[in-house]
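Heads up, one of the protein chains got dropped from this complex, but the rest are sitting where they should.
Letters A and B mark the chains in the order given here, with residues in each chain numbered from 1 onward.
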Amino acid sequence: MSLYHYASPATFYPLAGRLVPWFAALAVVFAAVGLYLSFFVAPTDFQQGEGYRIIFIHVPAAWMSMFIYIVMAFWSAIGLAWNTRLSFVMARALAPTGAMFTFLALWTGALWGKPMWGAWWVWDARLTSELILLFLYVGYMALQAAIDDPRRADRAGALLNLVGVINVPIIYFSVKWWNTLHQGASVSLTRAPSMAQVMLWGMLVMALAAWMYTIAVALARARTLILERERQTEWARAVLKEQA
Amino acid sequence: MLRFLIAVIRRDILLAARRRGDWLTAQFFFVMVTSLFPLGIGPEPAMLRTIGPGVVWVAALLACLLSLGRLYADDHRDGSLEQLLLAPYSNALLALGKAIAHWIINGIPLLLIAPVLGIQFGLPADALVVLVLSLAIGTPVLSLLGGIGAALTLGLRGGGVLITLLILPLYVPVLIFGAGAVDGTLSGTGAEAHLSLLGAVLVMALLVAPWISALALRVSVE
Partner (left out) sequence: MNAFPVLSAEGLACERSEHTLFHGLGFELDGGEALLVRGGNGRGKTSLLRILCGLSQPAAGAVHWRGEPLARVHEQYGREMAYVGHVNGIKDDLTPLENLRLAADLGGRTLDEDAAVAALEQLGLGRCLDLPARVLSFGQRRRVALAGLVTAGALLWILDEPLTGLDVHGVALVEGLIRDHVLAGGMVIMTTHQPLSLDGLTPKSVSVGE
């Protein structure tokens, strides 16, 4: 009963509305602490100088890009199995944030790669997989955008999402295999000099900030999607009237 | 069950035989795209031999996508897809039959043309054999995965471009293992590992793709 109660759009909408500011505030706090740790507390790296500090953005962004895709697949699977509309909305609301973090990871990776490898882009296994992950996000959003009927858009997107999530490990493995055959032992992120404790903390706090931000943005986006879809219903009309 | 599978395959082959123009388009596309690469890159034999396997494989992916757009679209337009879905057999069997038919119609010709294109790129005989072998294992995967994309984009505006966006990322492992097998032969490291991985991908695609395609078809015709 209780779960179904919260899964009903009319209950979820105001609840999400109350939660968004809290998560947003937490995101700001964690980001402030994380940035302080990473820029003022963490020591200068003796090999890489100050440039390495971009990993405090890069690594959490890369983590988020993968987590979000898996969380989306989780919501998609639930939606397909139990036909809960709210789960599809959550999957859909997460996608742009996932794509944003993927892009951020690629971009910061390039910024980091220039001083480290002397090139903006190298066909490193992780970077290449990340690029393909970006393609998967783009495909998902393009499919959703092309379908007018929300019911079909939800289900089609969920199926694509599930196929994608089955494929992600295969893609990662194949790219890694391809990379080792073609480049031999190249520079890799894992060979970064042993990490000081405080650097790890900085990254973890930044990752928490990214989580809080993701939850806040996804909830806000889900609210908009719900209102758009439920605009025929009485409660949605009441909300819209109030806002106007 | 087998009877239905064969009926679906025979149906698509019969229809393709009545529409030979459509069918030839994808094959000529394959030949032309591959032939453009030497023109763009230059005729040095060593360079061509290096890029040859990759170029043939990428062109095969694109040619496959070109024909996939029509896999369900024609049947959707004239209403026969609904009749197929209502047939007294599992929809996954239908999706499997359609994918097999697509492979027979569009995949097998690629296998036959590929050695000729390989010769254009100066590939030695043993590499040509591996090229055909890798295409023989890899192109069914393209048809199976592509069927999912075709089912998802059924009847959408710009479905042809959209299917490319959805499916190409999923083709990455096939491309890597397929072109890698030929590369392995050229560099002397052997092709067995690549080919067995490609085989594993094929088995997975056979087990999973028809079910997902069937679900996608139901979603799209609703």
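Convention: contacts are C-beta pairs under 8 Å (C-beta built on N, C-alpha and C of every residue); 3 or more make two chains touch, one makes a residue touch a chain.
Just so it is clear, the structure is predicted and the values come from calculations on it, not from any experiment.
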{"item": "Sole residue of B:V8, B:I113 or B:L162 that reaches the chain not shown, by the stated touch rule", "value": "B:V8"}
{"item": "Contact residue for the chain not shown (choose from B:V31, B:L85 or B:L186)", "value": "B:L85"}
{"item": "Chain B residues that touch the omitted chain in the full complex", "value": "3-4, 7-8, 10-11, 14-15, 18-19, 77-80, 82-90, 221-222"}
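We adopt the following convention: only the chains that are shown with their structure count from here on.
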{"item": "Chain A contact footprint on chain B (complex, rising order)", "value": "145, 148, 152-153, 156-159, 162, 165-166, 168-170, 172-173, 176-177, 180, 183-184, 189, 197, 201, 204, 208, 212, 215-216, 219-220, 222"}
{"item": "Chain B-touching residues of chain A, taken from the complex the two chains share", "value": "80, 132, 135-136, 138-139, 142-143, 146-147, 151-152, 155-156, 159-160, 162-164, 166-167, 170-171, 173-175, 177-178, 181"}
